[in-house]
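One chain of protein is taken out of this complex; the other chains stay put.
Up next, chain A:
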């Protein structure tokens, strides 16, 4: 087993995560949003950028976008392969979703920001895939789940964009804990 590789990749993933973490707290506990989050929420405009705003989640996103949320016991008990596979699947879908957001936006500053973000996500996805390969886990085939999306009006698109951002935030936060658990399990 090539132990060197996975010891390298796990901190690598953590670096990606800390760089692209969407929401961080400073020493006084104030919430700071990263550039991308600020851009996207400003672009979406009110009421999306208002505090405590939470629209109902559209069924389309709920079906295709894997949720980071999980029951605590289930999360604890995840085997290394399943844990990595869930992360790999999530970021594949999220990367495609953010790419689509970048493609469909007319605002140039937002497009640049989102594409830059996609580069980071791509790097993260690469690290996860490499880690899985090193550990001898099969990578899932690239899913062709770009099924025909229903035509949405502008507001519905914005709601979907909002939820993609939300879920991405949850995944980044969850992955940090996933990799911490992986580090401990692989060590011991």
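Operating definition for what follows: a contact is a pair of C-beta atoms (placed from the backbone, for glycine too) under 8 Å apart; a residue touches a chain by one contact, two chains touch by 3 or more; residues count from 1.
Everything below uses one rule, namely that contacts and distances are computed from a predicted model.
Visitor: What is the protein name, per UniProt, of the chain that does not appear here: "Trafficking protein particle complex 10", "F-box/kelch-repeat protein", "Integrator complex subunit 11" or "Ciliary neurotrophic factor receptor subunit alpha"?
Guide: "Ciliary neurotrophic factor receptor subunit alpha"
Visitor: Mind listing the chain A residues that contact the chain we can't see here?
Guide: Its contact residues with the unshown chain are 21, 23, 25, 27-29, 31, 52, 54, 57, 67-72, 75-76, 163, 166-167, 169-171, 173-174, 176-177, 180-181, 184.
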